[in-house]
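Left out: one protein chain. Kept in place: all the others.
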Amino acid sequence: MGGEVMEKHSNLEHTDEDMVKMEVNLDDTTGELLGYLMDLLFETGANDVYYTPIFMKKNRPGILLQLLCSQKNLNKMKQILFTETTTLGIRYYPLTVHRTERSFRKISTKWGSITIKEGIYDGQVIQRSPEYEECKKIAQDHQIPLKKVYEEVWKQLGQSIS
Amino acid sequence: MGGEVMEKHSNLEHTDEDMVKMEVNLDDTTGELLGYLMDLLFETGANDVYYTPIFMKKNRPGILLQLLCSQKNLNKMKQILFTETTTLGIRYYPLTVHRTERSFRKISTKWGSITIKEGIYDGQVIQRSPEYEECKKIAQDHQIPLKKVYEEVWKQLGQSIS
Amino acid sequence: MGGEVMEKHSNLEHTDEDMVKMEVNLDDTTGELLGYLMDLLFETGANDVYYTPIFMKKNRPGILLQLLCSQKNLNKMKQILFTETTTLGIRYYPLTVHRTERSFRKISTKWGSITIKEGIYDGQVIQRSPEYEECKKIAQDHQIPLKKVYEEVWKQLGQSIS
Amino acid sequence: MGGEVMEKHSNLEHTDEDMVKMEVNLDDTTGELLGYLMDLLFETGANDVYYTPIFMKKNRPGILLQLLCSQKNLNKMKQILFTETTTLGIRYYPLTVHRTERSFRKISTKWGSITIKEGIYDGQVIQRSPEYEECKKIAQDHQIPLKKVYEEVWKQLGQSIS
Amino acid sequence: MGGEVMEKHSNLEHTDEDMVKMEVNLDDTTGELLGYLMDLLFETGANDVYYTPIFMKKNRPGILLQLLCSQKNLNKMKQILFTETTTLGIRYYPLTVHRTERSFRKISTKWGSITIKEGIYDGQVIQRSPEYEECKKIAQDHQIPLKKVYEEVWKQLGQSIS
Partner (left out) sequence: MGGEVMEKHSNLEHTDEDMVKMEVNLDDTTGELLGYLMDLLFETGANDVYYTPIFMKKNRPGILLQLLCSQKNLNKMKQILFTETTTLGIRYYPLTVHRTERSFRKISTKWGSITIKEGIYDGQVIQRSPEYEECKKIAQDHQIPLKKVYEEVWKQLGQSIS
């Protein structure tokens, strides 16, 4: 799940019963403002925010804003949604989130080291992905396609497993 | 939130625990019928209805119909969904809706008066928007761009605040 | 194709070389205004208008407006697009449209007669569809599901072919 | 609802309180892999799976995977989602599903018999649809448009009701 | 570009001036039928076919069908589109396609060999991807995640470059 702000102690596999999903339908907030809003919500503690195009009444293309946060951040999120968007109603409901254990390690490439995030589920590494921002910086600094950086990562990861 | 049919006494800020969201996936109901259905659901008491394009099995583009209503309207909505669409299953779950206080006032423009809906959250006016149908009528009657009508509204609203 | 305003003489199968497609990307026009705009464009002579959700720069959900019209209506459409939306640029290119012959006939149902539009391609009837507005009126007047009206139409059409 | 694997005894109208919806946001799983995954989830017991395009942070087009299954299949689904996709978190919440009674009968057409699935709600047949795979096979075997097969079905169904 | 049926001699880098894009807007063809149609168009010689969700008049969610084919297949495609869908008009326009050189080679993995398609642009290998159907078969035969098969491919590819 994108945009997750994880606290240290929550890096072990666990099931989080404390989360809530918020939803707002918007038919008179501009795309310009929505781009701004997403960053603001992440900075204020949203675990995830995403937009879905929807068809609303009176032939209006609209946007469904969905947001994941912990119960304790609910009011902070409401405050932003009411003051930044045009909505007069916010809906929400609780949900459960199962998170894998996460650990981090470094691999070295010809362009420097890159952090790998590993997801561990039921004791098995089921997911390994390089940190996007580090790959991006390498691509920009060395003027090479980002795709090449990822290819190098897969190659190194392959050799390190056996 | 679009399409809301508000009752008088619910114009004060409140949290509604009585709402339910219904969902239906459709891969063999035509767009033509869905346009008709949306109006029908609003007329019968849905608080909101919206469609999301989804990718379904066997390479089928489909539509996810979502509907918000109060518990007491659940059966009326089921009746319409089962008889008008092609679905054989309807899913639903409860949710909470936080609604701002709403009040209405008039501003006057060179083309006549326009109703402004205000949203009041925690004692503060956080949202003011002109009634769409009135703005539309002015644009049509005076053969001017709807954008111009809104611009005039923002100008009047600006002067009235400070 | 939706929204087509056909002139009498163009009811025979033909290939129209006189059409143009116009496109505008919008990230700061509201859904509310876009619902209004679509009707206005159809009334002013657009052959078709439709909206596609797009992902624009700076994380902005936007809308791609596409419009089909004949060359002779190009300037009328530009006028509306520039004055009603927020765009500062309109792009367009010519295209060819192959249209089937269209003819109309009536069938009778227990609720009254309904017009059937037939599409004839290469001398064969390849498409028959009832007029939506007439079916809708019957459904409303008789308080029956629109789906039922269409089912009755298919039944009548079936018997009339062989 | 697409993809439903119904057990025999559940063919009567009933309300299922045992269902759960799972959700995963994906911004680094390819479309190629998602096409594969959908089939796998259906084969392993998902009642429905569908994808919605979403706008995620950092200008990323993503996909929201939604999945419906019974509580007893929750762990099997988690296992697949964690090992096949790139997610490190899966969210879920319970919901209720109201299902109509379902019965099956045959109609005969000039190309052979076709199974009709009927949905019965509150004692009334509210939905009749031919089995897609059978119609498809007829269209392919007889080299005729699938649309024609459906038209024949509507005609036969019309006569059988009166 | 998906679904491309390449002829032998066109495996060298070249610019194809012979292609045409066709478009149809559909608001009364079901998703079920559209899933069927896509396969049929590919089998009959379309180079690519894809669907985009669009917002059409009268609040109708619709689908824009787009199809790429060579000029010589234009009439075959028209024939299918008119007989299988509900449209009465098809639009099209020419375009240019720049294609990279394509070559194929095998790599060996612990589960057997896999074909790699290489794209060569301006004399450089710019793209290498394993054949999806072969990877899928391996995943199914060995009951392993498809993601694992791809990871193995990246590892082998990495070692084979330098």
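For clarity, chains are labelled A, B, C, D and E in written order, and residue numbers in each chain start from 1.
As a convention for this text, a contact is a pair of C-beta atoms (placed from the backbone, for glycine too) under 8 Å apart; a residue touches a chain by one contact, two chains touch by 3 or more.
Because the structure is predicted, anything quoted here is derived from the model rather than measured.
Enquirer: Looking at the whole complex, which visible chains does the left-out chain touch?
Expert: Within the full complex, the chain left out of view touches A, B, C, D, E.
Enquirer: Out of E:N59, E:N73, E:T100 or E:Q156, which residue would touch the omitted chain in the full complex?
Expert: E:T100
Enquirer: Out of C:L64, C:I107 or C:I144, point to the residue that touches the absent chain in the complete complex.
Expert: Only one listed residue reaches the unshown chain, and that is C:L64.
Enquirer: Just one of B:F55, B:F82 or B:Y132 touches the chain that is missing; which is it?
Expert: B:F55
Enquirer: I'm checking contacts with the chain that's been left out. Which of E:T30, E:T52 or E:T86 qualifies?
Expert: That would be E:T52, which touches the missing chain.
Enquirer: For chain B, which residues touch the unseen chain?
Expert: Here the touching residues of chain B are 53, 55, 57-59, 61, 151-152, 154-159, 161.
Enquirer: Residues on chain E that touch the omitted chain in the whole complex?
Expert: Residues of chain E in contact with the hidden chain: 1-4, 19, 21, 38-39, 42, 48-53, 68, 93-100, 102, 117, 119, 121, 126-127, 129, 132.
Enquirer: In terms of residues, what is the contact footprint of the unshown chain on chain A?
Expert: Here the touching residues of chain A are 32-33, 36-37, 83-86, 132, 136, 139, 145-147, 150.
Heads up, the rule we're going with is that only the chains that are shown with their structure count from here on.
Enquirer: Look at interface B-D and say which pair in B-C, A-E or A-B is its repeat, using the rule that over half of the contact pairs are identical by residue number.
Expert: That would be A-B, since it shares over half of the contact pairs of B-D.
Enquirer: Could you see whether A-B or C-D has the larger number of C-beta contact pairs?
Expert: A-B
Enquirer: Mind checking the centre-to-centre distance between chain D and chain E? Centres are C-alpha means, answer in whole Å.
Expert: Computed from C-alpha means, the inter-chain centre distance equals 25 Å.
Enquirer: Where the centres are mean C-alpha positions, what is the separation of chain C from chain E, in Å?
Expert: 29
Enquirer: In chain C, what residues contact two or more other chains?
Expert: In chain C, the residues touching two or more other chains are 32, 38-39, 51, 53, 58-59, 61, 132.
Enquirer: Which word fits how the chains touch one another: line, ring, star, complete or other?
Expert: Topology of touching chains reads as complete, every chain touching all others.
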